[in-house]
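Reading through the structure tokens given below for one structure.
Of the protein chains in this complex, one is absent; all others appear in place.
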Amino acid sequence: MRSLEFKGRDIVSIEDFSREEINYILNISKSMEQLASQGSNMLKGKILATLFFEPSTRTRLSFEAAMLKLGGAAIGFAEAEVTSVRKGENLADTIRAVENYADVIALRHPLDGAAKLAAEFSKVPILNAGSGSEEHPTQALMDLYTIQKEKGRIDGLKIALVGDLRYGRTVHSLAYALSLYNIELYLISPESLKMRKEVIHSVEKKISVFEGTNLEDVIPQVDVLYVTRIQKERFPDAAEYAKVKGTYKVDLKLLKNAKTDMIILHPLPRVDEISAEVDSAPQARYFQQVRNGLVVRMALLALVLGAVK
Amino acid sequence: MRSLEFKGRDIVSIEDFSREEINYILNISKSMEQLASQGSNMLKGKILATLFFEPSTRTRLSFEAAMLKLGGAAIGFAEAEVTSVRKGENLADTIRAVENYADVIALRHPLDGAAKLAAEFSKVPILNAGSGSEEHPTQALMDLYTIQKEKGRIDGLKIALVGDLRYGRTVHSLAYALSLYNIELYLISPESLKMRKEVIHSVEKKISVFEGTNLEDVIPQVDVLYVTRIQKERFPDAAEYAKVKGTYKVDLKLLKNAKTDMIILHPLPRVDEISAEVDSAPQARYFQQVRNGLVVRMALLALVLGAVK
Partner (left out) sequence: MRSLEFKGRDIVSIEDFSREEINYILNISKSMEQLASQGSNMLKGKILATLFFEPSTRTRLSFEAAMLKLGGAAIGFAEAEVTSVRKGENLADTIRAVENYADVIALRHPLDGAAKLAAEFSKVPILNAGSGSEEHPTQALMDLYTIQKEKGRIDGLKIALVGDLRYGRTVHSLAYALSLYNIELYLISPESLKMRKEVIHSVEKKISVFEGTNLEDVIPQVDVLYVTRIQKERFPDAAEYAKVKGTYKVDLKLLKNAKTDMIILHPLPRVDEISAEVDSAPQARYFQQVRNGLVVRMALLALVLGAVK
């Protein structure tokens, strides 16, 4: 595989990457497994700024741990209320200030397009750690990495995305990324939470897509079951949320009809869409997924800072 | 003294430790005094996660400073509102995510039993930094260390615990720990804030315990005066708090009847239970106690991570 240039690049949207580039990132991620255990000085003297304008403890800690594992350091904030935003500052100004303190910025923001805007203004690479309901590219990369690692390949698999496919930001990035591979995609959601039309249109040009509302029907065929939380905070209307919450519940009963080598993924946090009894089932991989997020983020930090080729 | 194995152990409850083990920790703590001044690379490459589901700045900074002094790094959060808890995640899931990012976790949680639960799920050692109203083992260890350091011994001393003995979590851990030594324990509190029966029953099997409400009566005899704050936030009822606040006040007038080599401890923060005029009295040791907390936490981090034996 030829070496690709990532130094100085922003990681804003998974759509910016070719299949070759994604495979390259996954390969570098694999080489980070050992460094995740042993530590490294690869990024000594480098500073990551985690600018989280909405809380996401898991993602923030993952980025910070990735930076520390590579010998770098981290500064940042965990919530917009603690920031200059209270004083009315715009995002572009925040970026043009923080780029003076940090060598790379991981940005989480409630508004669509925030990461793209930040990347336009920033002199240092922007890693999109979730912006609005659109994109969460590092989550998609860790999902791909987990599938590749656990199933040995991505091509040829039947992959089901289940739950909130409308508001959940991780599934949009993931659907786009999966469309670069030879897979069959099953989209299972309540009617009111179906994947947005523009995502489906883009994806079904490349791979075959099946939409449905019934999880039991598809469970016997799928190789990867990707479950998402129906997120109350994304609903404009509480009554709408009440109608669909708890629609899907992955439990041992459901798994009776699943392939034994199927794997269950979840971007976490979960609430009750995966029963606790499933945690010790052979198919459960959602906690391993977290570890994989660490090595993928180590890879991205090392790549955009030019420490690996 | 023989070497004891602490690598991989959780520090959940002071009751899990024998007198021999506690003495061992105190000895290792003593050996950390020099490293606290000079710094060390003992834990280079290791990461501590401070998961504080309720605020406790002093304890959090103490753990983080201890980790940094040993060459390690720290990530974490200072308050539950900023975390996935808002999204309804349970503690077990949080732990199973964070154990992928960190080599050791310091946990503060408002619920009784939280640290124990976390330890059951975690692959990395859990250090209980206070859970509910039950336990605060690292505080008890720093209290013992301070007594040992300042008085040269623990055995043979007369030790008074004063203030809120019911809700204050530090005094429960401390009473258990002291019961491993040959001491006389004085418990001085308002009637409504007496030490819980189960703690007294356990402790008085091993040492002699005197309960009372009047501090003046016992002050001439005691070697160690351990003062606690009557914590408004622990009271279910504001009227109950109003009745007892300000019951005890340690001032220079009170100290006239105290031994000159008595020492005064306090877990801090204090409000007005120790008068500012006492800060420069020869008996005051509550600020030195803070420094001792640092070395004790350095010792615990080094022990559970297997860096010292």
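For reference, chains read A and B in written order, and residue numbers begin at 1 within each chain.
Basically, a residue touches a chain if its C-beta (ideal position, glycine included) is under 8 Å from a C-beta of that chain, and two chains touch if they have at least 3 such contacts.
What you see is a predicted model; the values in this text were computed from it and never measured.
J.: For a quick check of understanding: of B:Leu61, B:Leu111, B:Ile200 or B:Leu254, which residue touches the chain that isn't displayed?
T.: Candidates B:Leu61, B:Leu111, B:Ile200 or B:Leu254; residue touching the omitted chain: B:Leu61.
J.: Please identify which residue in A:Phe6, A:Phe77 or A:Tyr181 touches the non-displayed chain.
T.: A:Phe77
J.: Please output the residues of chain A touching the missing chain, sorted low to high.
T.: 44-47, 49, 73, 75-77, 81-84, 86-89, 93-94, 96-98, 100-102
J.: If the missing chain were put back, which residues of chain B would it touch?
T.: 38-39, 55-58, 61-62, 64-65, 68-69, 73-74, 78-79, 229, 231, 233, 268-271, 287, 290-291, 293-294
Heads up, the rule we're going with is that only the chains that are shown with their structure count from here on.
J.: Roughly how far is chain A from chain B, centre to centre by C-alpha average, rounded to an integer in Å?
T.: That pair's centroid distance is 40 Å.
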